[in-house]
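One structure is given below, represented as C-alpha cells, and several questions about it will come after.
Apart from one protein chain that is not included, each protein chain of the complex appears where it belongs.
Then we have subunit A:
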Amino acid sequence: MTAATPFSRADGVRELHVDGAITLFHEPTQTALVLNETASDVWRLLDGRRTIADIVDELARRYAADAATIRSGVHAALRQLAEHHVIDGAPHG
C-alpha cells in the first residue's frame, strides 16, 4: 500500500449522520465509532479512486492549509478508520 494506492470503504459499514457528525457501524465486528472533523472529511472523499495524495491535495486546497499538516491529519484519520476495519487497506507513514 503506497500513497498512490486508492482507499475504499469496506463492505458491511453503515453510516448515520447526527448534526453534521458522521457515525459508522461495522457490521462484521459490531463496533461503532464517531468520526472527528478530519476523519469525516477523509471518509467523504473515499470513493475507491482517490489516493492519499489526492485526498491531501483536495483538503489542502479546501482549507488553504499547509500540505504537511494536512498529510499528518489524513494519515491519522486513515489509521483510525483502518483500526476500526471500515476501510480496506492500512496507510503507511
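Here is the rule we use: a residue touches a chain if its C-beta (ideal position, glycine included) is under 8 Å from a C-beta of that chain, and two chains touch if they have at least 3 such contacts; residues count from 1.
Please note the rule applied: contacts and distances are computed from a predicted model.
**Student:** Since a chain is absent, check the UniProt entry for it and pick the matching name: "ABC transporter ATP-binding protein", "Peptidoglycan glycosyltransferase RodA", "Serine kinase" or "3-oxoacyl-[acyl-carrier protein] reductase".
**Tutor:** "Serine kinase"
**Student:** From the list A:T23, A:T51 or A:S72, pick the residue that touches the absent chain.
**Tutor:** Candidates A:T23, A:T51 or A:S72; residue touching the omitted chain: A:T23.
**Student:** Using the touch rule from the top, list residues of subunit A that touch the missing partner.
**Tutor:** 14, 16, 18-21, 23, 25, 27, 30, 32, 34-35
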